[in-house]
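All protein chains but one are shown in place.
Take a look at subunit A:
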Amino acid sequence: MAETAEKAKKQERVAMPEQEPKVRARNFLEVPTGYTVKMAQDEASRCLQCKKPACVEGCPVGVDIPGFIEKITEGDFTGAIRNLWSKNALPAVCGRVCPQESQCEGRCIVGRKGQPVAIGNLERFCADYERENGTGELPPKAASTGKKVAVVGSGPSGLTVAGDLIIKGHDVTVFEAFHKPGGVLVYGIPEFRLPKAIVAQEVNFLERQGVNIQCNAVVGRTVSLDELFEEGYDAIYIGVGAGLPRFMNIPGENLVGILSANEYLTRANLMKAYEYPKVDTPIPLGKNVVVLGAGNVAMDSARTAMRLGAESVKIVYRRSRDEMPARQAEIHHAEEEGIELFLLTNPTKYLGNEQGRLTGMECLQMELGEPDDSGRRRPVPVKGSEFTIDCDLCIVAVGSGANPLLTSTTPDMTLNKWGNVVADPKTGKTTKKGVWAGGDIVTGAATVILAMGAGRDAANSMHDYLTLGW
């Protein structure tokens, strides 16, 4: 063991090749281009195959990390993907977007002295290898139970439930408000980070297994939950995400040129506005762009603006670098691409011209004070530090809340004070009989893997209900 530890330490983590920052900052192709078989096996050989793997504890769905990595070293890529699938329905997605540094890789033993095993990259490799070389064979399906399940929302949470329940023999229909399935994976996370063809293939995989996906169905408007029960559905899963944009509520916010990140990214990703005028949906092209916020959503917005040809893109955030919630890889990529960080800066007012268009914003410099409720040091304004930033486009990425469209038409389901659905953390059961919920609509904006984990727990509980009772 000591010997292998020495070896792993000596052997550098295999970096995944990436497009050059200068080149990629102006195109929408994926940034990291993937491991070759050799690279994957070299990286896999760095894993110590721990008996009590700390990494697994860091993964919210408990992926058997040493197990699938061992299969890679053996060259059994089919075995590796099967192993991954048993815990995680969307490894191609998670390998790309999980915040590995604070989950699996953050716990990896090799990471104590050097760079942790690149678990995410390896997971991505297996999924990509299967997609490109696999047989596309469908998993075996249990005999039909005759039970009908409705899944509302086709984000990672809803897709997980659909995939799990179809295999268990239930008849599954997914209702999606947008004209395309995938949730944030299609309308939020950009092409250069998660190619839409991958999401489409995952959805297609579910359809081939028999999942019926009904787009353009706004539950709460086109049909209500009670009407779904009347139509003969036996159980319903709600995975509608956190689709309510938050704004700053500072003067001038309705000037032309100020968009929520939801709007900006939906135009860019779902509507493919970066190909305008080849497609019909326009997107505002800013010369000097400011993005408010410092999470993944902010990084995605900033990097999209850069790719759309901005001269300058600034991220304005009121706390310091340590508090930035985005994945490290995204912050690093953004900076490499020329995006500037204006930390400890808080906007107080938008400035506009006579045409009602944004021309700039007034900001205050902040400094860190005493810790607040979240344990993070509270930013407090520095007196007399006002200054202006010129900008013609501002993207507001300061978080999102629970969209009330569905819940307001379902009065007999309990919500918390922020409007999130109250669900049992173990089973996903809501207070309404026959209805489960999970993902961002329950937890508030979180991560893909947590939304999937909640989906899996709920699917198990729903299966029990459908076969045993409430």
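One rule holds for everything that comes next: contacts are C-beta pairs under 8 Å (C-beta built on N, C-alpha and C of every residue); 3 or more make two chains touch, one makes a residue touch a chain; residues count from 1.
Everything below uses one rule, namely that contacts and distances are computed from a predicted model.
Taking the options "Sulfide dehydrogenase (Flavoprotein) subunit SudB", "Cytochrome C biogenesis protein", "ABC transporter ATP-binding protein" or "Aminomethyltransferase" in turn, only "Sulfide dehydrogenase (Flavoprotein) subunit SudB" matches the UniProt protein name of the chain that is not displayed. In the complete complex, the hidden chain is touched by one of A:N403, A:T430, A:T443 or A:S461, namely A:N403. In the complete complex, the residue from A:V37, A:C215, A:V382 or A:V422 that touches the missing chain is A:C215. Only one of A:I167, A:L259 or A:A423 touches the chain withheld from this view, namely A:L259.
Annotation: of A:V223, A:C391 or A:M462, A:V223 touches the absent chain (contact as defined above). With the whole complex as reference, residues 177-179, 215-218, 221-223, 243-245, 247, 253-254, 256-257, 259-260, 262-263, 266-267, 271-272, 276-282, 284, 355-357, 403-405 of subunit A touch the missing chain.
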